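Removed from the display is one protein chain of the complex; every other protein chain stays in position.
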């Protein structure tokens, strides 16, 4: 069975394991106060051209609920696409912290500055505004859950509108590497730090065993953040495990290099689906591919490949998701391409 | 200024005030453990033909958050129409208790048994079901926020599907009297008690100074409910104020009689809007009327009447809401009818 | 049965009922936006010599959880006496909003500025401070749960230390009238407004059917407070009921006058207990009296009087609580005094 079902099927990049091995019996302070974490924080701040704070968390849901919980007062909510991960796939983690998610219609997983502005105005002008959750933060993911990416222009606009409205802009970068390495991307780490109030750089899906680096640039959001990490169960005792991993990922641009590999593999697959005549549910340039295929063909592929079911399209066709990652083997991709050739309609 | 903007513009029915006056200096136990509450509970159970529990709360949001908080485990959510009061007009009260509201598209504020069944199946069949809030309760309002009502057949179906799915059915009856008294209604208190796991009979909008009577028929939901009332800040020290009011409302069918008055007044208005040529945003038979009118006419009416803005319809027309209630004066209705005659298009 | 078990056994002062009756069919805007509320707010601000905000809530638990929820971030907690009402008698209402209560040992229900300062320093100096809830608010009640009161000097000190530590000082005045009217009290409404960041003036126990007036003097705590009221279920639809009551209570110093009556009645009882040879669990000058009496005598008194059990003192003696209130009838007090005379040891 060859797995394309997600981008966290394997362990970690070998350099990370080597470093973990080499440092294993060193004694360090806990909870992220060690030198490795410190070095990793400095590295990330330098790459992001920011004086912001950097915190390491174990996973994405944890990062999301901790950031949102730290930023909002009890009556405030977070704006997000109807398809946002926090809305549909985190078992109500945000609501469990007391906050409502205020959803917006999306296009390929993205929302626009205009939508945010309209929501702000509608709230402000509503006679019953105090009976409605107050929007205070905008959550976006980049790449989105559908693999689409925001352009610099779009992010500039979102950032500007958020400032006008007094909203925090939060970017969930669970697959950030695959966005930055994608064809057509014009965003950099420094852009994210400049345009977002807080964002996270995903490690779990991009070469690490686990780990997400939260970067907080808005001073209002910095205060006491570590209390929140601890309260939400995210303060890793051996915090250095996170520092060591991110330090390795940000040495010699490893993070971007391995992301580029995933994109290269995705592009090979993308081409093969196209050649085999399968349209896509969503067009994108990142590591998630959403072909629409006959159920008959899918059943056949399932014998040797694992992939994710996305949604039914019509009685005989479904959209599915194939992911590549930093760890995807070229021979696996080639095998799938060969098999796709035999399935074309 | 004559107010039709809502159904809680006045105080209470005079019989309630008389009774409050007559009993004012009596000494009774607190927190709803007095004889008036006991009598009112018995009265309501008798009218509902149920052996259920009855609890008195001060307001609707309080009732909703207490019921939902009592019923659900941390990972469970409540299904509701996108227009449900708990979703749009309670400042995230349910989420503040930790629970997500899972919305369904609605028609005139109503949802169907089929929608509930489909949601149940979709959740059960989703590979990632544990990453999604588990639906466990269905919230409906009757009348809905748009004044529409459920037929007995529709409620039977909802009830049946909820039982099949293991969901609790909760009916918010903030305006219940105006539903039961409405033209075309075929539901009774006893039907509600038979078909819902829990519902509340609204007093605030139907003759009381304040107060909602929560009726719990499903034994699973009865346990320890009073702890929840206290925790959520809803346990009135002088609980008898609620008992006295509901006792009065349920003597000689006062609750239904005064509801009928509101419907009669609404029908006069409804007819007048129709005659003046104004269509309705939603057709209904209860005490809320949603005419679509030219902004020019609305500006004129605003000089003497208060009513609620609902939504823009086109550049020159808006939908607004006029409410009648137990306290609506016939002369006020007649004045408005006269003024409407002079506005027709 | 004559009830001395608490101070909310009766309805409301007759002037309040008269005013409710007189205004009953007036039409007013809802949710506290009516003129009566506005007038009551102005009255209270004037009595308190403050430009603060005034909000009316239905009950004490509701007031406490709303204030605390509005003031604290997720990782912050509230310091309170081990015997504080929020800690022991509100079914975890504060924790249900996500906040820990950090308890301090008390003397007669009171805590000191020194204790607060020490807690602050201990937290700041703890190496693991981020693993501990951050103290941010100090909750006191005046009178306390044991009927004791803070002197102006004590409150000045608490206020000063809170400012030094960056803590909010919150005073729960459920029985405030009985504190201000008590022998030995040197505090005024204006002192409370000057020294506390937020406090509430209790109506439920002092002449109203229900209602507490929250006074917020610290600008940091004012923002968006009404959202919180709505979210927590405390926004009364017919908000004018609260305005009318507080307006009446603050006309002609009614609030203090009726409080003085309760104290006068309490002092008669206090004297009688003393003469009958019963010591007190706690000495105080307010409307709650805690005599220690033989169980044998208590059993006898229970036939005609209701009072609250407090705690066992030894095998044959218990401490109990007798309360007077604005509504206590002199003949009831005299009856009890007569009966006490026949019980002395």
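In order of appearance the chains are A, B and C, and numbering begins at 1 in each one.
The criterion applied here is as follows: a contact is a pair of C-beta atoms (placed from the backbone, for glycine too) under 8 Å apart; a residue touches a chain by one contact, two chains touch by 3 or more.
Just so it is clear, the structure is predicted and the values come from calculations on it, not from any experiment.
K.L.:
Which one touches the absent chain: B:15, B:160, B:194 or B:230?
P.N.:
For the chain that is not drawn, the touching residue is B:230.
K.L.:
Please identify which residue in C:49, C:89 or C:330 touches the non-displayed chain.
P.N.:
C:89
K.L.:
Name, in rising order, the residues on chain C that touch the hidden chain in the full complex.
P.N.:
74-75, 77, 88-92, 95-100, 127-128, 130-133, 308-309
K.L.:
Take the complete complex as the reference. Which residues in chain A touch the chain that isn't displayed?
P.N.:
So the residues of chain A touching the unseen chain are 1-3, 5-6, 8-12, 14, 17, 20-21, 23-30, 58-62, 65-66, 90-93, 96-97, 204-205, 209-210, 227-228, 230-238, 241, 306, 327.
K.L.:
With the missing chain put back, which residues of chain B would touch it? List them for me.
P.N.:
31, 69-70, 73-75, 97-98, 130-131, 134, 224, 226-231, 235
In this text, only the chains that are shown with their structure count from here on.
K.L.:
Taking the mean of the C-alpha atoms as each chain's centre, how many Å separate chain A from chain C?
P.N.:
It comes to 50 Å between the two C-alpha centres.
K.L.:
Indicate the whole-number Å distance between the mean C-alpha point of chain B and the mean C-alpha point of chain C.
P.N.:
34
K.L.:
How many Å are there between the centre of chain A and the centre of chain B, using C-alpha atoms for each centre?
P.N.:
42
K.L.:
Two or more other chains touching the same residue: where does that happen in chain B?
P.N.:
90-92, 96-97
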